[in-house]
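Of the protein chains in this complex, all but one are displayed in their positions.
Think of it as A, B and C in the order they're written, each chain with its own count starting at 1.
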Amino acid sequence: MTDHRIILLCVIPLAAGLISIALINRKALSRLVGILSYTLMLGLSLSLLLKITAAPDSESILVSQMGGWTAPFGISIVFDSLSGLLICAAAAVGLGAYVHSFSVISPVTERRYYHPLMQFLMFGVNLSFLTGDLFNLFVAFEIMLMASYALLTIGGSKAQLSQAYKYILLNVLASTIFLMAAGMVYGMFGTLNIADLARIVAEHEAANKELPAGFKSLAVMFLLVFGLKGAFFPLWFWLPDTYYTVPISIAGLFGGLLTKVGVYTVARLFPLIFASDGTSTILADGTMLGGTSPIIQTILIVAAAFTMFLAVLGAVSQHHVRRILSVHVISQVGYMVFGIAVMTGNALAGCAFYMIQHMVVKCALFLCCGVMEKHAGTDDLDKLGGLLKRDWFLGVLFFIAAMSLVGLPPLSGFFGKMVIIREGFFEGMWYLGVIGLVTGAITLLSMLKIWSYGYWNPDQAPTTNKPEAVKASCKPAYAAITLLVVCALFLGLGAEAVYKVANRAGEQLDNPKHYITAVLGDDAYAKVDELIDERIAQEPAGPASADGESLTLVNPEEEATP
Amino acid sequence: MTMVLAICVAVTFAVSIYLMLGRELKGVAMGVFLLSHAANLSILAMSGSPMMTHAQQEAEVAAENGSHAHIVDSPLMKDPPILASQYANEQPLATMVDPLPQALILTAIVISFGVMAFLLTLLVVTNRKTQTIEVADLAEEARKA
Amino acid sequence: MNSVWMVMIAVFAPVTLGLATLWLPRKAIELRTAVAVAGPLIAFVMLLMVTSGVKTGLATQHAYADHEHAHQIISEKVDLTTDTLDWMPSLNINFAFLTDGLGLFFGLLVSGIGIGIFLYARGYFGKAAPTSADDLYRFYPTIGLFTTAMLGLVLADYTILTLLFWEMTSISSFLLIGWDRYDKKAVKLAMQAFFTTGLGGMGLFGGILVFGNATGSVVEGGIWRWSQMLEHSEALQAMLLNVTSHPQLLWAFVLMFIGAGTKSAQFPFHYWLPGAMAAPTPVSAFLHSATMVKAGVFMVGRLFPVFAALPLFPQLIIPFGAATMLYGGVVALQQHDLKRIFAFTTVSQLGLLMCMYGLGAIDFTYKDHVFAAIDFDVTQIANHAFYKAPLFITAGAIGHFLSRDITQLNGAFYKHKAICGTMMLAALGLAAVPGTISFQAKELFLYGILHAADVYPVLWVVMVMTIITAVCNVAICVRVCTTLLGLPGGMTEADGEHHGDHHHDHPHEHGLLAHMIWLPGLVIVSFQFLGGIITPLWNMVFGIFEQPATAANYFQYKAEGVPSLLYVAKHLGSIPLWISMFCLVAGTMLGLSKFFRGSIKDFADKIYPAMYWLAVTGGGKCFRLVQTGNLKHYLIFVLGALLLGFGWTVAVDAEMWSTLTGDEAARVFEYWPGILIGLIACLTAVLIPMTDIRIVRIVFLGACGFAVVALYLVYQAPDLALTQLMFEIISVILFVIVLRLLPKEKKGADAGKAWRIPVAVCVGLVFGWMTLTAASHNRGETTNPDAQPLGHTLAQHSYGLKTDDDGNPKLDTAMSGDVGKRGGGGTNVVNVILVDFRGFDTLGEIAVLGLAAMGVWSMLPHRRRKGIKYRKVESDYPKEALDPLESEVTT
Partner (left out) sequence: MSSSILRTANGIIFPLTLLFALYMALKGHNMPGGGFIGGLIAAVALVLYRMSHGPDAMMRLMPVHPRVIVAMGLGIAALTGVVPLVFGEPMLRSIAPYISLGVGDPVHLPSALFFDVGVLLVVVGVSVGMIVRLGEEVEDE
């Protein structure tokens, strides 16, 4: 369904960014514009999301073709359940981090293009979530990355600068590979539109026809690129080194948003396109079940396992709040990769749910850390203590967020994790399931570490930091954290409503038909249907499978060798 | 001709990786600079060979010399992606190089310039703050922090 | 069918009222207590009503019928589930409750003892103490949360709802153990307890998920409700008996047992429970003796009707249970802190309860015995609660006034008669003296072992372990009594050095509420003696909760009860009775003897620190192995991953090789100038790392760039060539400027050159090869032969309407939609693509450019210098906060 309003989600931050360049010396006005922009984004994305949630399947994907050029000739902007959820969460997280920064960022830093950069970052992030074009995705990544490079070095402390180059160089390398891979996609398929690619892949699958030579290698390259942005094993190194040097609000924003963009692209592109091996099974009801490339799935499984486990060990061994939280970002990404690796509709739904809740919760934790630092003047656990006495409200907020992160029911982290692990067990990936559970327990330990050393234990803060003074100066921070924690609570207690949307997102990711017809028009999928009908006609329903489900199993290997 | 580009891509990429693995960030920056060349050339290769195929040459020559088609010795190149006239339905599009990769490269060049400039400035500022741009020294800094 | 609302009110009343107390004024302690106590009271009343609703069919029942016909079943099937209140239907978490005997019994136990504990807390924290207002302010909400969690846990029907409440009990337990928040030791112990039970919680979580997944063939979508599990017990048991073909069920059980075992402090994970004694005594009495620690036992009881069919069930549970029982009993004897003594006896008793379920599973297959070990599970559990809670309550009380160290308490009875009297009465329960219900319970347990051992002689080991444990328990009782009464044989100060313990020195107060520090204990312990002496009364109350052990008739009630003392003496056979007598005598002797009087440490206390060390230190080492901070290593990791992945795909993709031998290779030499330029580009690139002189490097870099420009020209890309040329110029200027700002190269060998070359070459080859593969793929030949690359379509529509033969504009109907009807209005296709077809890319791209510039300006703010005087702009940033170096805008 066409709806040109969706591009406003990119226009709003762009416009706000430009306005705040003009207002570079007006602190209050800049802040006002920024808040307005985030609020507008949040409101718009929520209203659009509600709209498509209520709509029937055929109208549940909103599309706008840039320049009015029909897909695949122009650039398609697509707003489906997954992008909708993520943009909502991103706007909320952005608003939280932005408001929080008012109480922690120094005026000097703030004047150095902080406001425009925050807006442009959202421009890039929203565009990444929205775009339906591979090359445009590259551009969106670059906007986001460029803004993040600048935000990473903003303020320019020694610690920041001595680490920032790694983030930038690794990302430049990944971007270059992305660029080449996008070019190669054009070389192989003559198109860049994601829906068009999905169509071509679906046609291959329906005909059980091999995908072009080098397709698998291309998929590996994409995985490397997105894996690096998403901080998968063994590509996460840039993350811990850089996140604990930036101003804490920015760390919160990065921790919440940036890795999710990488994970999102994997979730978007892999089940639909790059994880395909060109084979398929036709189910009894005439729907097609695409085959999954064992290489890609194995890589994802290995990545998920190591990302979850190794990173949580890293997190629990740190002795600074920021570092614990930073390294945890990676570990949690492991769960999302787990969801993608399972690659069923339900697992992807779980992954979507997990992503949005993690954005909110992780950002909230970072922001809490910001206030903790204000109280104690440090984030070293050995020098913290007794914060509960100083600031019980912060303690409550932190505790809820921390337990959400750990995933104790009924808080938000639980539900996504539950669905993912359930599907993992169901699909026979019990090893991932067990690692996921153990990781959960160690996550608990690390959060308890922060809680026990930070909020309990004797107070060691310098007496100069009067609790009242800190509280007074951190009013925006409290507002921001409260906002995010309320969101997190809603995601937990109201998980049903959110999960329904996530479930639809999972379905849309699992079944390319909706996406393809929404972007390319109803005829686009006709060829696939034709091919499926042909195959059903050729091979009448085979014997019922052992489980009693009547599958017409078409084994591609057997077919290929006559 | 694609082979030539592929070799160029391989060599520039290899050299840039070699430079990026070096011990000083100046060399690394040069590696990044080369990296963008490698990427651009790789995309350029996707527009296919700039030389016409045998059949295309025959058709071209036939169009020029009436029906007496004979292949000239020197190879014919395709046209640049600029339409000869405003109502160009006569334009033999098959003998024009694919314009889309060019547009992609143009975008990529601009972006890589931006990144490059930022990276170079970062080096200057980093050097000013940390007094070093040696990778090993900066890693030491990370361990200390 | 019960009203779900009644149960909902029962479950949520404690937390609601507990939280409500937060809004009461801090000093209003009496009011606070009243409001908080109303919580468990309401829950208790509600559950009683639910019970009476369920049990109407039992009115006609004769509870203590003749035991010759003990398995007579009243064959009235009762619906034990409530309605469902939808919460998250698609995630299988709704409010529905299973109000069976086990659940309701636990519910009543929790709320009933809860009332006592809530009142006791008032006495314990005391009105007169300066901190009590604060303590009570925090205490009631937290303990209310716990009560709710516990009630929900035992009553929930949805498996995941059970898990939800399960974790909630862990959280509240954590908050309560760490009550002394600023005491590092207590905080550590709280962490230890939460981590251990949390680990188990993850096990339960996994077990529930695996179970739900594995039962998809029984119920559509899997089993996510306990009642469903019980209803389909036959099908499930058939699967369990043949577990090799359904290994998932086995793992489901093992995982759930990990949860149950850690929660119920089974050896070797029992260490957290003695540690949990850092909590205030009301908490110890409530959570860590009477209720929460039984959650694991409860879980095993829940699973029992179905999972008893699993051969592994007794094999796993009996060894763990027996070991826990023995270890707890023996260690308890050698403690000095009253709370630690009782904590270890709790551990021991939990082991016994577990063991009982294990034995029950064996009996399960031999139904013809008169009493199965499992028949009186509720009695066993209730029995323990009714002496252990009073023991803790009085331990806390005596700790208040004197000390909790038993060596300090010689003759304490004469100072605090009520408290010590209650404690001694409860201790009699611990010792299982005839006259307490404990005695019958132990008899039944021994009886169960005896019968099971007939079939499995290996169980004699368990018998011996039970005897030793019983002897220890009696010895503890003897020592407590003799000490308190100041008799010879009691513990004295000579037995151990006095450690500073939690001595809450609260001022004395008077009045009824002050007596709450021991009164609830007396009320609770009275059940012991009521049950022991007037056994029919006990049966009337608790018999109705005893569910049949077999799953087949789980939803029916049976009419039987705990045998009375007389019956035990008459019928149960002499062996258990003799064993009991032996234990009493031997225990008394041991208690009076000098053996085992010292205080020992529990070796399991080291387990958690070891795990912590392993995770933190070992895991940290593991992590730092990859997180070196060095860019070089990171690049190697990334490139290594790339090479591995690529190598693997090439290995399986045979067609990749064809591109190397295909006709692309043959067409290399078709255009000589192209080759020459390519050669220059390669050569200049290779020369860059050959030199150390930076200006030469830049020259080569520039030369390489110009070669690329030439390549663009060869490829008929004039726009590209022009743009690249200009950017090349600017970039070289930039490089020259920047290199002047950077330090000079250090002379010396560039270390590690050798290994860099193969890595670089491999990576280069990967991308060269991929370029070739992708470019040589014939794009026309996708599934749709008509399809042409986008670029060609874009070229066709670059200007606009096409013309027909007469030069008139015509619509291209072949193209669908908008593209056919208009064009971009330009003849330079590349530019039209840039600004029109893909204009959005360009918008993004100039945004990147702008961002890069902003990044540069943000890193290098302008300094005050003569030359630069931009237009003066007002700023509303605070003046003093400005960086003195920054003066670009002000001046």
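In the analysis below, a contact is a pair of C-beta atoms (placed from the backbone, for glycine too) under 8 Å apart; a residue touches a chain by one contact, two chains touch by 3 or more.
Please read these numbers as outputs of a predicted model, since none were measured by experiment.
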Contact list for the unshown chain, restricted to visible chains: A, B, C
Touching residues (missing chain, whole complex) on chain A: 4, 7-8, 11, 14-15, 18, 21-22, 24, 64-68
Touching residues (missing chain, whole complex) on chain B: 80, 82, 106, 110, 114, 117, 120-121, 124
For chain C, the residues touching the chain missing from this view: 718-719, 722-723, 726-727, 729-730, 733-734, 737-738, 740-741, 800, 822-828, 830-832, 834-836, 839-840, 842-843, 846-847, 849-850, 852-854, 856-857, 860, 862-863, 865, 867-871, 888
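Simple rule for what comes next: only the chains that are shown with their structure count from here on.
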Centroid distance [mean C-alpha coordinates] between chain B and chain A, Å: 31
Length of the line joining the C-alpha centres of chain B and chain C, rounded to whole Å: 52
Separation of chain A from chain C, taking each centre as the mean of its C-alpha atoms, in whole Å: 24
Residues of chain B touching at least two other chains: 20, 28, 38, 42, 45-46, 100-101, 107, 111, 114-115, 118, 122-123, 125, 138, 141-142
Numbers and ranges of chain C residues touching at least 2 other chains: 629, 631, 635, 767, 770-771, 774-775, 789-791, 794, 837-838, 841, 845, 848, 851-852, 855, 859
Chain B-facing residues of chain A, complex: 135, 139, 142, 146, 149-150, 153, 156-159, 161-165, 168-169, 172-173, 175-176, 179-180, 182-184, 186-187, 241, 244-245
Touching residues on chain B, where the partner in the complex is chain A: 20, 25, 28, 32, 35-36, 38-39, 42-43, 45-46, 100-101, 104, 107-108, 111-112, 114-115, 118-119, 122-123, 125-126, 129-130, 138, 141-142, 145
Contact footprint of chain A on chain C as seen in their complex: 87-91, 93, 160, 163-164, 167-168, 170-171, 174, 178, 181-182, 184, 187-188, 190-191, 194-195, 198-199, 201-203, 205-206, 209-210, 212-213, 217, 248, 251, 612, 615-624, 626-627, 629, 631, 633-635, 637-638, 640-642, 645-646, 648-650, 652-653, 655-656, 658-659, 767, 770-771, 773-775, 777, 779-780, 782-784, 787-791, 793-794, 797, 815-819, 836-841, 844-845, 847-848, 850-852, 854-855, 857-859, 861, 873-878, 881-883, 886, 889
